[in-house]
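All protein chains but one are shown at their positions in the complex.
Chains here go by letter, A and B, matching the order in which they are written, and residues are numbered from 1 within each.
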Amino acid sequence: MDAIITVENLQAFYVLEVMGERKVIKAVNGVDFAVLRDEVYGIAGESGCGKTTLLKAIFAALEPPLRIFEGKVYYYPNGERVDAFSLAGEARRKLRWTYISYIPQGSMSVFNPVKRLRITFLDFLKSHVGGKREEELLTLAREHLVRLGLTPQVLNGYPHQLSGGMRQRVAIALATLLKPRVILADEPTTALDVVAQRAVLQLLRDVQKEFRSTIIVVTHDMGIHAQITDRMAIMYAGRIVEEGLTKDIFARPLHPYTRYLIQSLPKVGDKNTKESAPGSPPSLLYLPPGCSFHPRCSEVMEHCVQEIPPLKKINESHWVACWMREG
Amino acid sequence: MTVILETKGVSKVFSLGSWLSRVHLVAVDRVSLQIRQAEIFTLAGESGCGKTTTARMILGFELPTTGEIFYRGKRIDEFRDRKAWFQEVQAVFQNPFETFNPLRKVESYFFETVFNYHLRKDVKAAQALIEEKLQAVGLSFQDVAGKYPAEFSGGQLQRASIARALLTNPSLLVADEPVSMVDASLRMSIVNLFRTLRDSFGVSVVYITHDLATAYYVSDRIAIMFRGNIVEMGGVEEVLGAPKHPYTKLLLESIPEPDPERRQEKAMVFLEEREEYLRRGCKFAGRCPEKEEICSREAPQEVMVGGVFVRCHKHAR
Partner (left out) sequence: MEALRELFRDYRFAVGFVFLVLLAALAFLSFFSPYDPVRWLQVPRDEPPSWKHILGTNAKGQDVFWEATFAIRNSLVVALIAGLVSRVVAVLVGFLAGYKGGVVDRVLMGVADGLLVIPLFLILVLVAMLLREAMTIVNTGLLLAFFGWAWDARTIRAQILSLREREFTQTSLLSGNSTLSLVSKEYVPFTIPLIFSTLISNIAWAIGMEIVLAILGLVRLEIPTLGTMLQWAITRQAMLLGHWWWIATPLALTVILLVALYWLSVSVSEYLDPRMRIQRIGAR
């Protein structure tokens, strides 16, 4: 199978100086995985589990206080392996948006609020596609929108004139203008209502079909993962605790945390009481010893408090980090 | 069952645009509903359907353009003052980090509520009352004391927000999207709280959401709103179990079902809020799969079908 992104033992921490005291927030704490060509890969986890940081690291958008302490991220443009962190200047600029693109959380920040969307699209194209007249670029943008089933009229308006769902879809259209091989989407459906969510999912599916791109979706909403991803990883406190085919994870969740996530989902037609995992996620500043989930786990054993469980292969595609599955 | 709150033909009209080209937008259009003692009533719909405006009118933060709202038979504008009214009705909001001023300690809202409503006389008794309410939502005073909102997790803060609302022993709690900003793993613990409030304390809850799955899980009755109108209203089993209005069906279909074997891949038309609001006839006609010729001409009237209120031409005959 062809990998398109690989992440190896990635450790990305925020280093803060607060009142002369050094604090290290271990947002991504030893993460390994590979994303394959032409698949939709999901990363699930609650706020503060490090999933947004992971996306930033994959995009090689490293601004202080975020620092890479260890590990590598590799891209595979034209079949050759490229270290994402060693890319600089022109080489990085070239790969961004053509090989890999990023849709940040909250689509409002993508657009300049005082400019018509046409200008935003044109500026974007001008800086990446050389030697074309404005008219041609505009046609390019229009064709792209039509291809994704959006009306090209949105280009004439301002960002605030669009509804949240429409704005999110236009943001996705902008990020996919140059037909990137990999699209990173950070919480693309959060803060949208179910109908707008459905529109965004429909669009992501169309993008994937149309351009054969790989999509990495980060969201805490398990319903979205079930609807769109092929494979997924569950993150908890900076680590991946389970990875597998989406249908396997939903059918046979192995980690107690994953089980809580799936079993607590309400369904129409089911009034039985659902329980959330007890407690709250830990602060990334002060991680509990051993397995980070042990204070909330109903099946905690002595071993869990002492040692961090490694990610262990259960079968061909299913991995889990839990001492219950050891041996 | 006693009705505690009733709206009678409540409308809200907003004027948009500049002074020369003014457009009147009917954000809420003649909404009549009843909320009974100790029930959870859901107002559901997509964003821009008027559910939040309705809630703001019920709370008295917004005045209806026409129509009246009664609380236990008394018009709410006849309440002596804001305080007398908020003793009866309290609210919980969407974003717990915005519910409390980030520059103030969370506990100060608790003490202010206690002393402003003269619930207790001294700090010690106040603290005991606060402790009692925090216990009811699974927190303790220790968890809250001396902390600013930024020091909480979203789930904890939302519980604290509910605990504050309970201090005055209100009969009605209006919860506007209370779980949409809370993490998936903690969401049900908040939703379960509303059940407890209803069952153990006899509080009625107006639960506002776009998520029909939690709505089904938690509520007794439900009203589906679309562009200012209630299009379907009744018991939650009847409305969501056997939806009559095409919009209810669409909302139900759109729930991202947590089952990879059942994916919703049917393509759908999406329209922008404003054009639908200004539509003549049935506002849903633009994307209704069961649309008929009459739908774009005439607005449908409400009818009762088997105990369920429906606003659709298909059922009017």
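As a convention for this text, a residue touches a chain if its C-beta (ideal position, glycine included) is under 8 Å from a C-beta of that chain, and two chains touch if they have at least 3 such contacts.
A quick note: this is a predicted structure, and the numbers were derived from the prediction, not measured.
Novice: Of B:Tyr109, B:Tyr207, B:Tyr277 or B:Phe309, which one is in contact with the hidden chain?
Specialist: Final answer for the missing-chain contact: B:Tyr109.
Novice: Among B:Cys49, B:Ala91 or B:Ala215, which residue is in contact with the omitted chain in the full complex?
Specialist: Reading the full complex, the residue touching the unseen chain is B:Ala91.
Novice: Tell me which residue among B:Lys133, B:Arg164, B:His245 or B:His313 touches the hidden chain in the full complex.
Specialist: Among B:Lys133, B:Arg164, B:His245 or B:His313, only B:Arg164 touches the chain that is not shown.
Novice: List the residues of subunit B that touch the chain left out of this view.
Specialist: 59, 61, 82-83, 86, 90-91, 93-95, 98-104, 108-109, 112-113, 116-117, 148, 150-151, 161, 164-165
The rule is simple: only the chains that are shown with their structure count from here on.
Novice: Take the average of all CA coordinates in subunit A, do the same for subunit B, and state the distance between these two points in whole angstrom.
Specialist: One centre to the other, that is 31 Å.
Novice: Once bound in the complex, which stretches of subunit B touch subunit A?
Specialist: 45-48, 153-156, 180-181, 183-189, 191-192, 210-214, 216-217, 240-241, 250-252, 254-261, 263-265, 267-268, 270, 272-273
Novice: Spell out the residues on subunit A that touch subunit B in their complex, using ranges where they run on.
Specialist: 46-48, 162-166, 189, 191-199, 201-202, 205, 220-224, 226-228, 246-247, 250, 257, 260-262, 264-271, 273-277, 280-281
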